[in-house]
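Here is the structure we will look at.
A single protein chain has been removed from this complex, and every other one stays in its place.
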Amino acid sequence: MTHNYGLLAPEFILFGFAMLVVAVDTFRSQFKVGSAVLAATAGVGALAALGASVAMAGVHEEFGEILVVDEFTTFFRILFAATVVVVIAMSHEFVGKHIRHPGEFYSLLLLSTIGATFMAAARELLTAYIAIEVLSFSLYVAVSLAKTDPRSGEAGLKYVLLGGVASAMLLYGLSLLYGSGGSTSYEVLREAFAEQAGEASALTLVGLAMVIGGLAFKASAVPFHMWTPDAYEGAPLPITAYLSATSKAATFALLLRLLSGPLEPLIEDWRWMLATLSVATMVVGNLVALQQHNIKRLLAYSSIGQVGFMLMALVALSDQSTSALLLHLSGYLITNLAVFTAVIAFYNRTGREEIEDFRGLAETQPYLAVVITAGLFSLSGMPLLAGFATKFLLFQAAASGGYLWLSGLAVVMSTISLYYYLQVVKQMYFFEPSGDASRWRLTPSGYVLTAVLLVVMVIVGLYFGPLYEVADTAAGALFA
Amino acid sequence: MIPIENFLLLSALLFAIGFYGVLARRSAILILMSVELMLAAVSINFIAFAAYMDPEAFTGLIFALFVIAIAAAEVGLALGIVLRVFRERRSSMVDDASSLKW
Amino acid sequence: MTMEQVWLLPAIPAGVFVILSLFNRVLPRRGDFVAVLGMGTVVVLAVLAIADFQGAFHDGHFAPAPGANTYEFTWVNIGDGVLRIMFSTYFDAITAVMVFVVSFVALMVFLFSIGYMHGEERYGWYFAVLSLFAGAMLLLVTTNSLIFLYLAWEGVGLTSYLLIGFYWERQSAAEAAKKAFITTRVGDVGFLIGIILLWRVAGTFDIQELIHLAEEGAFSETYLTVSMIFLFMGAVGKSAQFPLHVWLPDAMEGPTPVSALIHAATMVVAGVYLVARTLPIFDLVPIAQNFVLYTGLFTAVMAATQGLVANDIKRVLAYSTVSQLGFMFVALGLGSVTAAMFHLLTHAFFKSLLFLGSGSVIHATHQQEVEHLGGLWRKLPITTVTFSIGSLALAGIVPFAGFWSKDEILLEAFELNPFAYAVLAGTAALTALYTTRVVLLTFAGRPRDQHAYDHAHESGPIMLLPLVLLATLALGSGFVAFDGVGRALGFVGGIGQVVTSHGEPHSFAFHPNIAVPATVLALLAIGAGFEYWGGNAIRAERARQWAPELHALLVNRYYMDNLYQAFIDRVVLGLAGIVARFEKSVVNESGVDGGAQTLNWMGFRLKFLQTGRIPNYALGMALGVLVLSIFALGGGE
Partner (left out) sequence: MQERTALPPQFDRPIMLGGLLAGAVATPLLVVLVALRVVGLISSPEVVFWMAFGVVLAGALGTVMLSNIVHAALALVFTLLGIAAIYLLLGQEFLALAQVLVYGGGVTILIVFGLMLTNATEDPIVSDGAQKPFAFGVGILLALVFAVALLGHHWPAVGPAVISGAEFGERLFGEYTLAILTVGVLLDIALSGALLIARPDSPEESAE
């Protein structure tokens, strides 16, 4: 059987550069070069992968029985590559100070992106599972990479043990689905489940529940979310950003393929499960966020709340809601990365991460305060920013899918979210700096990166038409 | 001839016992061992299904092989993390690694 | 500048915002002249647009050539028409009133601010945000798309938040800013739901199209009622109506010119504007319309009684604003766009005048508790005169502007809803009473805080100019009720001919049976106010100058003072106290803050689920998956 390995060019590029980074790291001390060269190498690799992904836009071809490279895959491939570019760019200064093994760190970022892409591209359960584990394992390691911070090890321990439990649940569910459907191929499974539609066997139902439970863990939906705040807090900041971006988006990519493909005939059986998870997730995420004092934990709960919103689109699964979800995911990624870039810059300067420490930031670094404010407002869905437009489409898609009550609840929860975002804004704008009140500057790359993200955030907020078209094409590949 | 239900029953019990272990034990290593029980149950399921229901494609066998490999890797990785936590806290009990909360 | 190009109006201040926020530190005078010039241009353009509007009347009806008063382009088109959002503007009489009010008052406030905010550390930022506010507000009143209306709606909310919290060094200011933002956002949620509900059936965000579709019966009545009540929730929040009114008095923590512009003349009337704009739809659903009516009525009374007991000069004005907005909603609930918009117009002038006047007082004395003021008429003559003109307009005394517009509302109420009429007439008397109190305590009598009094001095010309201009309008703007005045200004007639309700122009007619009792009532209230708060110094002075035989009467009056006091203490203040307590305990603590507290409490309980222990987390997962699979099995069989 011959496969067209050319289809996977971006992934091979990522792998090659990941190895190169490790190699460079090994010989770094002999050639007396700083760790900047690692970031540069990794960045070039990520950019090359991004370029290759963009160049492959429009390809629609199957890779054997196991993967498919279509518009959907390309959409996520570009999203993941862009994310890893941003994460590499935001972490350089941080890595030098707080990470044990810079080479490993960057190569993990690149390798995990392969896993994420395969999660979006898989058309078969085994490949999907391996892809999940590639991403998860990278994250287990990455979360534990912070040096001298005991929280990092604890977070890693929690993440790896609970992740193992979730994997076992997911796998058990997959095995039941395999037993019931007789195959691991999405296409064959779809036919098998189409025969069961409306009267699925108990085996299928339990399998379904366990698969959804396992994936809900990866997506951090309540009550499978409890690792999230701890892992977010303990992980090195760039990894927290990465967790909230790629890991989440990849899980949704996988869920979308699974739910719109093999599990689509069973829609009545899983719809209520996701609706339940969605309600629990948005309520718990947003309420507990009200009580947080640490910016990482706050963002963790806020991202849990966002997952609740995103699950709505799966509940009301349709071509339209998928497009809205893809759009929202991209907007969320951009916004979240902007906030994290700013928070990392702040942390590099102050070494602090409590919300109270942001006191008077508007005085000492007004630009950063604006970026954070804009990002948080966007997350809460304020108009003119990415968050409003994408959230609006998402809620509207859920409403027009017949889930008006769900989107009504989401609107309420979204309002609550404004409250805790404002806590941070209040600290920055309405209080005097508590310690050193002198002005300080970001690194040049910090200015460039935040400015780019901010501009994109505003553009997406004001004129999201083109991005929506892309998302719509990607969604179309699922519902062809 | 042994009916497939027997194997599935074994796997179900094994999985339930493993989950019990995860919930009831306090040593990180024992929790890890319990997870291994759950994964072993998964392998039994896959192999039984492959042998009985899917003899032509037998993807389940390949799945089980990968599960075994990945589970082994997971043990290695998790033990690495346990060692780090142990060095920092002089304990491998998960209750002692609970400073991150609320 | 024609009606079609009205999109320029919001664009100019928005541009000013960009320039000022980036370069205010390098521009001379922190760039305040840029803001003033920008706003001046807007006023000129607005007048030009209104001139164009005047020419679009044929046979006494507004009948522009097709497309002459609209402008649109496609902003987003998703799924080829599944979701099409147009950017569009629409210009009619309501827009004309709003555009004039917003741009003119904004210009006055900008001028006043040059003096008032002089020397502030964030002077440039202040003008930047104020410009942004003006841009958002102008977008709000000119756009024809509910989506852009909502964008602008949130935009004014955001700038209001930033400006209330302008003195963020003060904890109370920061808290007030947050309270304002959150409280109005509660209403906005309803607004957004209402927009989505309307859109779901109609498939458009275009307000004129929506009105058209609703009149053709595209919606079922129940659905429309629910949608419009949700829509109205937005207005309740923004226009500080019961029960979401609590933010407005606190919003007085912002700089006083901001209160004049945002929290008296423009932003808070956005709700009135919204209902006026969609009134043809409200007409179709009596329940929703009555909801508007009674919300307004209750708020009008409640806020007026509160105004009686407030001590902070700005808070009195804030309560009065809430109350007057209630009047406007009553007019809308009765179906009269004319009366509502007329009152909106006059109110904008006299209320911003009052606020700027109080700003002048605060600027002079650094004191805003009426208890500590007094006798200022000697030091601040121009402020006293202009403030009194504003007060007379607010109290509804002939011939000041408030009289004519309040009369319109009372007339509507008299004809359609006698109960509302009775309540409003009583409220008008209360208005006169508390207005008198503020004026007397501030300007008349003996200074109670000698230090503040000694240092007080009249404001500079840059602050007095807006006061005088606004006073002129507070005096004269009521006359646009008359056809002759309207024609002299180039309109087709009086305001009833231009701003029509149900498309039927009507001419102003004087109704003595309504105007006379209302005036008498107001005068009585003012007299009562004089009796009670006139100040001993003045009374003693008068007693000596007049005749000694009146002295006994004065003594007797002193008993009457006690009577008044007893009445006011026991009945009015008692009522006000009950309302205040109700507001404090029920609305504020359980309703708004209470809601937040409950949520906070729930968050507090829920966070302890996060024990930090792995087995507990795993238990959560186990229970989750068990619930899912058990229910799956239960449902599957």
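The letters A, B and C name the chains in turn, as written, and every chain counts its residues from 1.
Quick note on the criterion: a residue touches a chain if its C-beta (ideal position, glycine included) is under 8 Å from a C-beta of that chain, and two chains touch if they have at least 3 such contacts.
If you're wondering where the values come from, they're calculated on a predicted model, not measured in any experiment.
Asks: Indicate each shown chain that the hidden chain touches within the full complex.
Replies: By the stated touch criterion, the chain not on view contacts A, B, C.
Asks: Which residue from A:Val21, A:Ala120 or A:Val141 sits in contact with the chain not drawn here?
Replies: A:Val141
Asks: Going by the contact rule already stated, which one of A:Gly156, A:Gly360 or A:Gly401 would touch the omitted chain in the full complex?
Replies: A:Gly156
Asks: Could you pull out which residues of chain C are in touch with the chain that's been left out?
Replies: Missing-chain contacts on chain C: residues 615-616, 619, 622-623, 626, 629-630, 633, 637.
Asks: Taking the full complex into account, what residues of chain A touch the chain not shown?
Replies: Within chain A, the residues touching the omitted chain are 1, 3, 8, 15, 29, 63-67, 100-101, 104, 108, 111-112, 114-115, 118, 126-127, 130-131, 133-134, 137-138, 140-141, 144-145, 147-148, 153, 156, 176, 179-180, 201-203, 205-207.
Asks: Residues on chain B that touch the omitted chain in the whole complex?
Replies: Interface residues of chain B facing the absent chain: 1-10, 12-21, 23-27, 29-30, 32-34, 36-37, 40, 43-44, 47-48, 50-53, 55, 57-58, 61-62, 64-66, 68-77, 79-84, 86-87, 92-93, 95.
Basically, only the chains that are shown with their structure count from here on.
Asks: Using mean CA coordinates as chain centres, what's the gap between chain B and chain C in Å?
Replies: 65
Asks: Could you please state the distance in Å, as a whole number, between where the Cα atoms of chain A are centred and where those of chain B are centred?
Replies: Centres of chain A and chain B (C-alpha means) sit 26 Å apart.
Asks: Residues touching two or more other chains, restricted to chain B: which are they?
Replies: 19, 22, 28, 31, 94, 97-102 - these are the residues of chain B that touch more than one other chain.
Asks: Which parts of chain A, given as residue numbers and ranges, touch two or more other chains?
Replies: As it turns out, chain A has residues touching two or more other chains at 157-158, 161, 165, 169, 229-230, 291.
Asks: Could you please specify the touching residues of chain A with respect to chain C in the complex?
Replies: 157-158, 161-162, 165-166, 169, 199-202, 205-206, 208-210, 212-213, 216-217, 222-224, 226-227, 229-230, 269, 272-273, 276, 284, 287-292, 320, 323, 377, 382-384, 388, 393, 395-396, 399-400, 407-408, 411-412, 415-416, 418-419, 422, 426, 429-432, 463-465, 468, 472
Asks: Provide the residue numbers of chain B that touch chain C in the complex, in ascending order.
Replies: 19, 22-26, 28, 31, 94-95, 97-102
Asks: Where on chain C is chain A touching in the complex?
Replies: Touch residues, chain C against chain A: 75-79, 82-83, 150-151, 154-155, 158, 162, 165, 168-169, 173-174, 177-178, 181-182, 185-186, 188-189, 192-193, 196, 199-200, 596, 599-600, 602-604, 606-607, 609-610, 612, 614, 616-618, 620-621, 623-625, 628-629, 631-633, 635-637.
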